[in-house]
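I have placed the structure first, in the form of structure tokens, so that the comments after it can refer back to it.
Note that one protein chain is taken out, while the other chains of the complex remain in position.
Which chain is which? They are A, B and C, in the order written, and residues in each are numbered from 1.
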Amino acid sequence: MTRVFLDHQSATPLLPEVFEEMKPYFMEAYGNPSSLHQHGLRVRDAMKKARARVAAFINAESEEEIFFTSDGTESANLAIKGVAYANERRGKHLVVSAIEHPSVMNSVEFLEKQGWTCARAPVDPQGRLRPEAIAEAITPQTTLIAVHHVNHDIGTIEPIAQIGRIAAEKGVPFYVDCEASAGWLPIDVQAMGANLVSFSPHRFYGPKGVGVLYRNRKARIVSILHGGVQEGGRRAGTENVPAIVGGGLAAEIAARELPRRVARTALLQRRLWEGLKARIPYIRLNGPEPGPERISTNLNLSTEFIEGEGQLLSLDISGVAVASGSSCVSKSLKISHVLAAIGLDHALAQGNIIMTLGQDNTEQEMDYVVETFAKIVTKLRAMSPMWEEFESGVIDSVISPTGRGKSFTDHAASISGKPAH
Amino acid sequence: MTRVFLDHQSATPLLPEVFEEMKPYFMEAYGNPSSLHQHGLRVRDAMKKARARVAAFINAESEEEIFFTSDGTESANLAIKGVAYANERRGKHLVVSAIEHPSVMNSVEFLEKQGWTCARAPVDPQGRLRPEAIAEAITPQTTLIAVHHVNHDIGTIEPIAQIGRIAAEKGVPFYVDCEASAGWLPIDVQAMGANLVSFSPHRFYGPKGVGVLYRNRKARIVSILHGGVQEGGRRAGTENVPAIVGGGLAAEIAARELPRRVARTALLQRRLWEGLKARIPYIRLNGPEPGPERISTNLNLSTEFIEGEGQLLSLDISGVAVASGSSCVSKSLKISHVLAAIGLDHALAQGNIIMTLGQDNTEQEMDYVVETFAKIVTKLRAMSPMWEEFESGVIDSVISPTGRGKSFTDHAASISGKPAH
Amino acid sequence: MSETYTLYNETVMDHFLNPRNMGDIKDADGVGEVGAAACGDIMKISLKIREGRIEDARFKTFGCGSAIASSSMATELIKGRTVQEAMGFTNQEVVTALGGLPPVKIHCSVLAEEALKAALEDYIKRHPEAAGKPDATIPA
Partner (left out) sequence: MSETYTLYNETVMDHFLNPRNMGDIKDADGVGEVGAAACGDIMKISLKIREGRIEDARFKTFGCGSAIASSSMATELIKGRTVQEAMGFTNQEVVTALGGLPPVKIHCSVLAEEALKAALEDYIKRHPEAAGKPDATIPA
């Protein structure tokens, strides 16, 4: 059976050479880097090397600006809460974009319960933030600006360097969540004007169990996991040495392989999207067109009149692994807040599928996915009362309106008795 | 060169069979358990199995009571802050023992900055908590009692079941930090009367990068790392699947091997302590004598007139890996707060060495350590002005007072111009 | 990967992949279309009723795998029942027949119950004489 992995946003396989690098740190060099004996010092050296590799990967000035955490979520929590708490006396106001990852959004919400206020700068229908929207949201009490480099759902690349200049002018620390870009776009913390940057190597063929937070001296930060004096006092807890070592090498490899990876995925991205567009009516791409405003790995699709989970399951049965921002797929039964924030029609959000490419995908795979997906869409539409109602003129298409019938959303609201959310 | 690892409190090597169990989850089953396709569902099954194994290990009623975090520190932070925040409206008072691990102590201090108050129940000179001390500290505002099963520094086993009964009577959630006991003492959360229990498999031949928090329904808890809906909404962030899988097997093996591991280390513990006592004058054991009140793996020693880091370095050069609670060894230049809390004389705290045993240590190793350590003590004493001053009657011994001279601490204070801390 | 892993159990997957009674009934005697406010799923059930007994039932569903499976199973279960019997139908029957659904997906079975009830109500509206007379013989 053909198997195509198109969910690289959720996971990437560990590179064999990274695994080899990690191996000695499980059974042989098992020491704790806090220990002052041979076993501790040996792994301390290994961690230092990893830190230097990660620093080089993002053009940090010094490896002392690199802190290891357990994942991208913890890094985001540390960036948001760590800066907020450290600057509590200066002010309790934050500025974020409206489409940040839940690890940022929910950290902000948590702080709001503790007395902070937060401006959520809106984005345009492609998910693009206007830098001025950030400038306008800043108040004298603002202690942090947080904008992700690339959106995890729709692949939009944000104008980070411009926002970085605004942040520098206003003297507000600037945090850039690079989880969805690291390994797939060059990251230069200095060119970005970022004071804090986070990402996780599991997004680019490194191990799970390690996250990175870059922080330069212009941003004060306190720790959020309290305990021992690991990571320069910024992150307590026994270090996950094998993962840190592996993360370091994965970063080094990512820097080297980046041009090849980007070229390859950009090619596949276009082939896949062109193919789908040609074969499937009433399908659209959310976020910018493939090109300079969209990361090369992401296709966020809405296929009208059918729901996302069914598409996902059917694709999986056919060997194709994808994700979805549909409410049926989420554990909270809500559509992705990103799709809501870009103002995507509820019907289109329900029919959402996210395909994310990796370095090992092939052109043949793309062609297989196009054919397979086209068949699935046909089958699911045949099952869908909405397709029938569209064909009979009761409801209209959002993607290519015919001018007949009411909107899916109105129709759904009228039969469910409540507006769709 | 003889190599003896006597720092099992800081690290244990991964068991080969645990490594084998983890292996497929790096490059082959690399999926994200949140994904709904094959790759996700496969690792979801693996995590479920690990959860069941961990639940069985501590006699939890259900695997739904098991939450995976990144380490023991995060588990402790989640237990303390998660319960405190969840019960904020009920009250803002906590009760802990005075010798908890920094991951508990510093979490409590953080909450104190946010308006909580906390009673630190004192312990006796052996580190033993009187259960009544907990009962007396409870107020109507108390929302959590936290007492560790075993102290990480001095190996004291606390009367957990008795405290558990008090907690149940008073209706206050009870959290037991089992990081220093898990794998080395049976843990039965129900017999303990514990509502929350934490530990980390890296303490018993499992991997780094995973911690466990057990929590039953009687304790309300909110998450402290915000983001996605992993771990039943209690811990956001991409799961460290290989470590979780490995942690599950390590727990299963630990349950099976526990009697053998305890018998072996108890034997070595006695041999080592008897040997050291016989060969080295002015040495003492901190915490209870080997026996039912002390964990079988720990010897916390104070050797008078010499400082701990020198002992540690000299032992390391001789192939023996140990830890120390001396201020010179700590990154914060403070002696272990545990040694301070049991009222250990500053001079004895400075001369502190912690030896922690593991299943692979041998009798021959113990004899080697006794001989090696005796020689090192002699060499360091020859270098020490304090030994000279003791021999010439200027200062007295704390361990075996001769009745001549002033105390080391007074002497040190007089020449440094400040009291020792 | 040799084994196949599924989000739902085998029965649910089977009803999702090979739905029974999918489609519409021409000249249906009762049609119900309902939507779930919770997630936006939409389900439509059409019934053919003869002599007070459900002779045929068909569904169309816009929704997740468990919504499709629930409607497939619901239509299977109610075929052959009298209108009166069908009025007592509950989602629990669907859940049981499917061998269980994940907790978060139970509402899909509720939707199936609601769609069926809506179709029965539609039938009764069109055939008011049926309402009072259990097992009454009503010409189609």
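Keep this in mind: contacts are C-beta pairs under 8 Å (C-beta built on N, C-alpha and C of every residue); 3 or more make two chains touch, one makes a residue touch a chain.
Small disclaimer: the values here were computed from a predicted structure and weren't measured.
Displayed chains that the missing chain touches over the full complex: A, B (touch as defined at the top). Interface note for the absent chain: among B:A86, B:L185, B:C328 or B:A374, the touching residue is B:C328. From the options B:I66, B:I306, B:V377 or B:V398, the residue with contact to the chain not on display is B:I306. Considering the whole complex, the residue from A:R42, A:H346 or A:R381 that touches the absent chain is A:R42. Along chain A, the points of touch with the absent chain fall at residues 29, 36, 38-39, 41-42, 44-45.
In the full complex, chain B touches the omitted chain through residues 3, 305-310, 313-314, 317, 326-329, 331, 333, 335, 346-347, 350, 382-386, 388, 412-413, 415-418, 420-421.
Just so we're on the same page, only the chains that are shown with their structure count from here on.
For this pair, chain A with chain B, the centres built from the Cα atoms lie 36 Å apart. Listed for chain B are residues 36, 38-39, each touching two or more other chains. Shown for chain C are the residues in touch with two or more other chains, namely 1, 7.
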